[in-house]
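After the C-alpha cells below, expect a handful of questions from me.
Complex shown without one protein chain; remaining protein chains in place.
Then we have subunit A:
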Amino acid sequence: MKSTLPGLAAVAVLAVALTGCSAGDDGGTTIEVQTNLGATDPILEVLAEVTEAYTDDHPDIEIDLVPATDTYEADMKVRLASGDVPDIWATHGWSLLRYSEFLEPLNDQPWAKNFNPALAPAMENAEGEFFALPLDTDVAGIVYNRAVLDAAGIDPASLTDWAKFDAALKTLADAGVTPIASSGKDSWFAGNIPDFMGSGGFTDEEFQGFLDGEFQADGYASLLDEVAKWQAAGYFNPDYSSATTDDLGRALAEGKTGFIMVQNYIVGTALGFDPDAELGYFPIPSDAGSPFLVGGEGRAYGVSRTSEHKQEALDYLAFLAEPENLSQLASAIGGIPGLTDATSDLGVLQASYDEFVAPGDVPLLPYFDRVYLPNGIWDTMVSTTDSIITGQADVPTAVDQMTTSFDSLHGQE
C-alpha cells in the first residue's frame, strides 16, 4: 500500500500536467474538422501531414481531424439537427443543396479566383456563391477494362448513343464476358446508373420542368427502359444482389466484366487486385445530345456559419488551398484538382483524361439528382433501379414511385 500511493500520486500529477498542455485549455484554439474519410484511409494520412505543417506555423491552433463512420450523412444530419456543428466539415457533393444554409460563402477567399469553373453548375447558387473548398473535381464516365474491349473489337470512343452501347453489350455477352456490372449490396451503384444517364438524357424543356417541380415521367421512363432492356437480356452480373465494391473491382481487374457505371474510385479498388490492369473511362452516350461526362464537387470542405473560430477555420482552408498543398491532396485522391493552380498525377486514368477531358470538347455535366431532383430522392432512385435490375418491378411502377417521391419532397423543409 505504501509503495502504491506515491505511484498513484505521480500518475495523477502527470495526468494533470498533460491535460494542461492541450491547446484547448491553455488559451489556444481547437478547430474540429469532420472529414468523411475512414480512420485508415490513406487520404486522411496525407491530410494529416498537410495539417501538421499548418499547426507547425500556428502553434496556438489545434486541428482535430475527425475520421468518419460509414453512416457519415446520417451522423452529420444528427449533428446539424442538434446544433452540435463542427467548425469545418466535408460536404461530399452536397455543399449547395444540403449544407449551404449552414455554411459560410467562400467567394471572397484569396483562393476563390482559382475555383475550377467546371464545378460552378454543381457548387454555385443563383447568386454565384459557393460554400466549400473543392480538393478535387469529380469527373466520371463509364469505366471499362481496355483489354476486354480490345479483345472484343470495341472502341469506347465510338459508343456515342445508347443503340451503339447496346450493341457493345451484346458483343461482350457473346464473348462470354459479363457486359455490365453493378451492386445491390453497395446500393449506390444502382442509383448511379439513372443518375449518370439522366445528366444528358433530357431536353432543355424537360430539365426546366424538373426545376419547376414537375417530374418528367416519360423521359425518366425512357432511361429505365434501357436498364430494363439490359436486365431482360441478362447483361447484368448474376451476383448483382450480393456483389460488393470489392467484388466489382476484382471483376473489372480480372476482365470478367466490361462496363461499370460508377465514379472512378472503382479503378483504385480494381488496381488493388491487379496493379497492371488497363482501365479507363469514356463519355456517357446520349440520345438527347452529344456524349458527356458527369461530375462536379469531389472532396470538399466548408466552414460553419456559426463557428466560434470562423476566421481560424477560413485561414486553415486557405492553407489547404495553397497550390502545393492542394496538389498533394488531389494526387492522393487521384483526382483532378478543384483549383486551377494545382496539379495532380492521375495514374492509369491519365490516358482517359488526355483523350476526353483535357481537350475540353466533351461537356462535364453535373450529377442529375444534385441539380434537377429534390434533396432526399437519392434512395428512391437506388431502390427503384434496384427493383428493375432484379426484375422485382416494371418500369411504370418504378416511375410512379419516383414521381410520388419527387412530389412529396418538393416543399419539404
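Odds and ends about this structure:
The definition used in the following text is that a residue touches a chain if its C-beta (ideal position, glycine included) is under 8 Å from a C-beta of that chain, and two chains touch if they have at least 3 such contacts; residues count from 1.
We take it that contacts and distances are computed from a predicted model.
Only one of "Oxidoreductase", "Glycerol-3-phosphate ABC transporter permease", "Alpha-ketoacid dehydrogenase subunit beta" or "MauM/NapG family ferredoxin-type protein" fits the UniProt record of the hidden chain, and that name is "Glycerol-3-phosphate ABC transporter permease". From the options A:56, A:101, A:204 or A:276, the residue with contact to the chain not on display is A:101.
For the chain missing from the display, the contacting residue among A:114, A:245, A:340 or A:390 is A:390, taking the whole complex into account. From the options A:184, A:258 or A:295, the residue with contact to the unseen chain in the full assembly is A:184. The chain that is not drawn here is touched, among residues A:42, A:213 or A:238, by A:238. The chain not shown here touches subunit A at positions 71, 73-74, 76-78, 80-81, 101, 184-185, 187, 238-243, 247, 375-380, 383-384, 386-387, 389-390, 392-393, 398, 401, 404-405, 408-409, 411-413.
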